[in-house]
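Quick one: structure below, then a few questions.
One protein chain omitted, others in place.
Chain naming follows the written order as A and B, and within any one chain the residues start at number 1.
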Amino acid sequence: MSKKMLSWLLVGAMVGLLASFVCPIAVQGKTTLTFIGQTGPRYGFAVKGVADAYMKLNPDVDVVIESYPWEEWATKIALDVAGGGGAYDIIWIDYKFIGGYADAGYLLPLDAYLLQDSEFWQDIQSDIYDVVLGMYKYKGQWWAIPHDGNSQVFYYRQDVLDDAGVKVPTSWEEVFAVAPKIHNPPSFYAAGANLKRFWAADVWYAPFMSAGGYFWDENYVPAIDTPAGVEAAELLLKLTKFCPPDAIGWAEADLYEAMGTAGVVGMAPNQWAGNVLTNPEAAKLANKIGVALPPSFKGKRVLPMGGYGLGINTKSYYKDQAWDFIKFYTGRENQQLLVAHTGQPARISALTDPVNVAKSRYFSVLAKSLEYAIPRPVIAEFSIVENIVGVELNKMMLGEKTPAEAVRDANTEVYKVMRGRIEQSQK
Amino acid sequence: MSGERSKKLPWLMLVPAIAVLLVLGVFPLIYSAWLSLHSYSLLDPSRGINYVGGENFLNTLTSGHPLGISFPKSLWLTLIYLGGCLAGEVGIGLLAAMLFSGEHRRGLRSLRILMMTPMLLAPVVVGNIWRYMYQYSFGLLNFLLRTVGLPAPEWLAKPTWAMISLIMADVWEWIPFSFLVLLAAILSIPQDQWEAANIDGAGAWQRFRYIMLPWIKHAFLVIILIRGIDLIRVMDLPYVITYGGPAVSTSVLPFNAYMLGFRYFEIGHAAAYAYLMLALINVFVILFINVLRRRPENA
Partner (left out) sequence: MHKEWKNRVIRIVLVLGYVFFFAVYLFPLAWVGLTAVKPTELIMSSPPVFRFQPIFEHFIRLQTEWKFYGRVLNSLIISSGTTFISVGLGIVTAFALSRYNFRGKTFIPIWFLSNRFLPAVAVVLPLFLMFQKFRLVDTYIAVILANLIPTLPFSIWLLYGFLNDIPRELDDAARVDGCGNLMVLWKILLPIAAPSIAVTAIFAFIFSWNEFFIPLVLTRSRVVPVTVAFAGFKQQFRFDWGGMSAAAMVCLVPLFLMVTVLHKHVVRGMTLGAVKG
């Protein structure tokens, strides 16, 4: 009996060991572009669609796509940086990281290519807002081409607002006037937001900046503990009273489930734009959901800027081919292809193209939101900063701190993070 | 045992395993130790790898920066999590093992395999399915509870409930582990012991205490040691179900280490945090083994 078992184990082992020595060899003779980016609609799906088209046009090129969720994607890039680079050719990059990776020599400055392809560059400059484009410029050089533009929009249940006989709110004051009329827990909540750790900071930015605040001054001394910060925090606290209790643990996907399919949320005032809530294939209630500009606060509307760009690795063997792919991906002719595969372009022409808007109707609102958007800080520490602010806001939502205390503690912690830069700028 | 041959043979048999683990295990240990004395951000590598001595350790032990929760507090949360999960896993696992080792052995074989399934599912799947079930307004658990008229707790919205949610999900996932180890131990109890008990007319409790317990003591050791260490070291469920929240009320130690390393990319600090965790695990293991040494062997 044990002999039979052992012989099975042996067979299994030999198969395993043999297979382990067979390392799949890359297709010989083909230029291989390795691409790393995020996964799912707007990200990986769009890349795959465009890459397939590219490979059809260029049969001697193989585009290998690695898609991961945010943390794993950032981790793989970080590991590549730590290991000296070279694993990837084209990098889907968040503008927050450009400063750090440019300084580290991981990204290739694109200025030479831009000079060489001046027609393409002119077109890009004319078709993308300066503010958006400017996020990919650092120390006078260009490091990535934006291919994905993002800012915040306001999603709401048109049918619920109609039933209550109210108009779509355009300011936060109106939001809070409308909310009690449609609030009916536990089966329906007037509002929803993603509030899990740094997501809470994402919702807090817009009112904070609309009230005149900014994270720090020219010397990086944090300015979160200001009246603007406190007001925005109080606003957020008030909003959570109309949200489901576990919204404090929601990321974007949870909110979209709650609003788009389960149908328990009425308004999501400051949400990053995305192709779920207005897409009937992804959300059961998509046809009942309307999109508008996020509400203004104290008469002003300042929104955070998101979006991504495509950069090239300095250690890539196929730089020219990578640049060719980037031109293909961000070229005017291919934006409809991109959108057809759930992409979210950065080009204004693409966001206002009727064919694209028919596919993703929130594009027209996004194009307007981008006019109000300002970039978030382009420094590596910002990941930590937004988490700190988010956690303090979470503690406020749990009732452990008042808005003023939360903002004050956030400021203290952020100061510790920024200390290095503060000392440097004071020299 | 005597003679030259027997002195060398055991070492020869140990060499392959030692070699593998030396190469694979010791390098990370040394590298992390070195890294923990430096400050290195993978998001801003040009800042360099700067020597900071014990600052990472001091920082971790005296403040919660930048995690929002202090090390002692996180340790406390981890111990609660550890205790709750072990109690559930071992308790229910033992119960199940006793039930399935009964006289109806043969018929229950397929049921035994069904018992194993939660452990076979990928942790990501387990985490996500429980997260869905715990949703307050549209989750499955509250739907069922409301249907039968019971109160629906705010599973993921309140600190205490969030911890309970984590413990429940973990116990569900890992019952098969203790079940299988205890089952193997119970089934290896020789038949004559049971016959002797029958002859002596022993009751259920006496059977348990004098026959079963001595034989499964070692199984307990394995389970608590392995699962205990993993509960301190692994953060699959707290990551997927609560993400350390709400706020930081389920930010157990491994979760914090993960955030430091893979979200903030402050890997020097993360290495120091990991080393502190390592120290704790060592303490746990040494304490546990000593406690077991003191108990008398087989009754």
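Criterion: contacts are C-beta pairs under 8 Å (C-beta built on N, C-alpha and C of every residue); 3 or more make two chains touch, one makes a residue touch a chain.
Everything numeric in this text was worked out from a predicted model, so none of it was measured.
Novice: With respect to the chain omitted from the figure, which of A:Pro146, A:Pro169, A:Gly192 or A:Gly274 is a touching residue?
Specialist: Once the missing chain is taken into account, the touching residue is A:Gly274.
Novice: Tell me which residue among A:Tyr95, A:Phe120, A:Tyr256 or A:Phe325 touches the hidden chain in the full complex.
Specialist: Looking across A:Tyr95, A:Phe120, A:Tyr256 or A:Phe325, the contact with the absent chain belongs to A:Tyr256.
Novice: Just the residue numbers, please: which parts of subunit B touch the chain that's not shown?
Specialist: Touch with the absent chain occurs at residues 1, 6-7, 9-11, 13-14, 16-17, 20-21, 24-25, 27-29, 31-32, 35, 96, 99, 105, 109, 111-126, 128-130, 132-133, 137-138, 140, 143, 172, 175, 177, 180-181, 184, 187-193, 215, 218, 221-222, 225-226, 229, 233-234, 236, 254, 257-258, 260-262, 267, 270-271, 273-275, 277-278, 281-282, 285, 289.
Novice: For review purposes, identify every residue of subunit A that touches the missing chain, sorted by number.
Specialist: So the residues of subunit A touching the missing chain come out as 1-2, 5-6, 8-9, 12-13, 15-17, 19-24, 34, 38-45, 64-70, 72, 75-76, 79, 82-83, 87, 251-253, 256-257, 261-264, 274-276, 281-282, 284.
Note that in this section only the chains that are shown with their structure count from here on.
Novice: Just the number, please: Cα centre separation of subunit A and subunit B in whole Å.
Specialist: Chain centroid spacing, subunit A to subunit B, equals 34 Å.
Novice: Going by the contact rule set out above, which residues of subunit A touch subunit B in the complex?
Specialist: Counting only subunit A, the residues touching subunit B are 71, 74-75, 78-79, 81-82, 97, 99-101, 103-106, 186-187, 189, 196-197, 244-249, 251, 254, 257-258, 262, 264, 379-381, 383-384, 387-388, 391-392, 394-395, 397-398, 400, 413, 416-417, 420.
Novice: Using the touch definition from the top, list the residues of subunit B that touch subunit A in their complex.
Specialist: Contact set of subunit B toward subunit A: 41-47, 65-68, 134-138, 152, 154-159, 162, 242-249, 259, 262-266.
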